[in-house]
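Every protein chain but one is kept in place in this view of the complex.
And then subunit A:
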Amino acid sequence: MLADRNLDPELRPLAVSDIASTESSLSTLATTITQSLVTPHPFAHLSALVEIRPGAGGSEASLFAGDLLKLYTTYCDDVRNWPLSMVSLTASTEGGDGVQEAIFEVEAPGAYEIFRGEAGVHRVQRVPATEKQGRTHTSTVNVVVLPSFPEVELGEGEEDPDCIIDMKDVRVDVMRARGAGGQHVNTTDSAVRMTHIPTGIVAAIQDSRSQHKNRAKALMVLKSRIAEKRRAEREAEELALRRSVTKVNAGRSDKMRTYNYIQNRVTDHRCGFSLHDLPSFMNGETLDSMIDQVRKWQMERDVENLDTR
């Protein structure tokens, strides 16, 4: 219409304003359609189990793992007001606030849906405090996000949910000190390691002085990991039917987000979204806007997958 030379000049501004309002309602509609097309993630309503481990980059990576842990804990505390319980925290041997492994549970319905987009490789570029020549280092931290399952008893005739495992398949080991044991020593060894033999999945917990509690936690972590693996396998099978799996999975093993301290910027490579105030991001203040963008991207990707069915 606008391209029509014969158009009455008086109508032109009207048409232009119409375009703007139509466009905005279109985009709302698109989002609504996207949302209604994409079935919610089967575990969306669950609590989340988040695991943080340093990847490449030595002690700098474990320091950044500590920073990410702080980011998520303050986000849960200050922004969401979600209860967060530490399942296991192992300090790095390097000193400082470095973390070798942190596992925590966010005990709120829907936390999994919010956190699942945080899973992947987080890359950091900055000058480490210990670096004397002012050189920038690049290191990575891996974040795993699993759904956390409530204790369920299987009713008669019920389908096996993903998290049900046969305890006969689980090997439970406890850590022990060297030496004679018994009355000779009073060490606090209470660590527990569980192995799911059919899948080879392992969960090791040493956080509590109570072996009994460590067992319960290890079982929880084990179940979540197994469920996630089963779900991922099923999803991969479904996807393989629709399109080449490789294309969709690309990006998973790749870095998904970069924290560039020199440029004071954090960029999510999946959705191409950037924020330019790192300190407030690392305080958890602006994490929400990042998560929103990532969820939008996730939904669009899911719709794309629908197309090719």
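Quick note on the criterion: contacts are C-beta pairs under 8 Å (C-beta built on N, C-alpha and C of every residue); 3 or more make two chains touch, one makes a residue touch a chain; residues count from 1.
Please note the rule applied: contacts and distances are computed from a predicted model.
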Undepicted complex member, UniProt protein name, chosen from "tRNA-specific adenosine deaminase 2-like", "Rab3 GTPase-activating protein catalytic subunit", "Geranylgeranyl transferase type-2 subunit beta" or "S-adenosyl-L-methionine-dependent methyltransferase": "S-adenosyl-L-methionine-dependent methyltransferase"
Of A:D78, A:D173 or A:D277, the residue in touch with the unshown chain: A:D173
Candidates A:D97, A:D169 or A:E233 - the one touching the absent chain: A:D97
Among A:Q211, A:S224, A:T258 or A:Q293, residue touching the chain not depicted: A:Q211
Hidden partner interface residues of subunit A, rising order: 89-91, 93-98, 171-176, 178-191, 193, 204, 206-213
